[in-house]
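Working notes, beginning with the structure itself.
Shown here: the complex without one of its protein chains, the others still in place.
Then we have chain A:
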Amino acid sequence: MSETTVVEAKNLDLTFPTNDGPVQALKDVNLSIEKGEFVSFIGPSGCGKTTFLRVMAALETPTGGTITVNGVSPEEARKSRAYGYVFQAAGLYPWRTIAGNIKLPLEIMGFSRSERDRRVKDVLQLVDLEGFGGKYPWQLSGGMQQRASIARALGFDADILLMDEPFGALDEIVRDHLNEQLLALWDRTGKTIGFVTHSIPEAVYLSTKIVVMSPRPGRITDVIDSPLPRKRPLEIRDTPEFIEIAHRVREGLRAGHGDD
């Protein structure tokens, strides 16, 4: 494990007990994520991509194997505010303004009042929502709400951003726009991003590393290091390189489905 390794998973297993017997959500998962990488997890539902993200965030406990985040256990990484988590729904509190929502984690973590105000200003700028701090969530569009929820995850300077299908509920055009903005944000902040999606173009467009997973049991079938440059205009999706990677992802997904 090198200096710059952020996440290191070895032989990770996770079995959920259910009424229909145990379900193996993750089986023998090995993966390492380097600092500053943009890693997408793609696969059909039930492949364990969300579960793996939740294991990184210490929201699930693995039943076997080891995982470290920043060299320590996920639980300790959480206590040192190593990551911000973005869910599929923005989940903003309707009784708080956008600024108030972004302040929520800052209040919980005990930042001073002036520090909170300063950070809110910074992250609002980062997600292009300057001037919207005083608005309430219902006054914003779905895309803007999701941006606010990203700002909320950025406010406390976590190095890792874990995103669970953050744009899954948005329409194609808004999604393209947010993907572009997310890349710009990643470029500016140098954060390590873990991103769950079930859209192939989204995964290829965003990632430096694409982790293809398949279900029953949830496992990794392919890890693709993208040769695309860091700066990516939307048009890059029409280049042969892009199409080739997308093809490889699709092949990987199909191979995972072979036993159905």
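Quick note on the criterion: a contact is a pair of C-beta atoms (placed from the backbone, for glycine too) under 8 Å apart; a residue touches a chain by one contact, two chains touch by 3 or more; residues count from 1.
By definition in this document, contacts and distances are computed from a predicted model.
Novice: Not counting the visible chains, the remaining one has a UniProt entry; which protein name from "NitT/TauT family transport system permease protein", "Biotin carboxylase", "NAD(P)/FAD-dependent oxidoreductase" or "Chitobiase/beta-hexosaminidase C-terminal domain-containing protein" does it give?
Specialist: "NitT/TauT family transport system permease protein"
Novice: Of the residues A:I42, A:A57, A:M163 or A:L185, I need the one that contacts the missing chain.
Specialist: A:A57
Novice: Going by the contact rule already stated, which one of A:P94, A:G131, A:G190 or A:P229 would touch the omitted chain in the full complex?
Specialist: The one listed residue touching the chain not shown is A:P94.
Novice: Which one touches the absent chain: A:K27, A:K49, A:R78 or A:R119?
Specialist: Spelled out, the listed residue whose C-beta touches the missing chain is A:R78.
Novice: Contacts of chain A with the missing chain: which residues?
Specialist: 54, 57-59, 78-79, 81, 83-85, 87-89, 91, 93-95, 104-105, 107-109, 136-138
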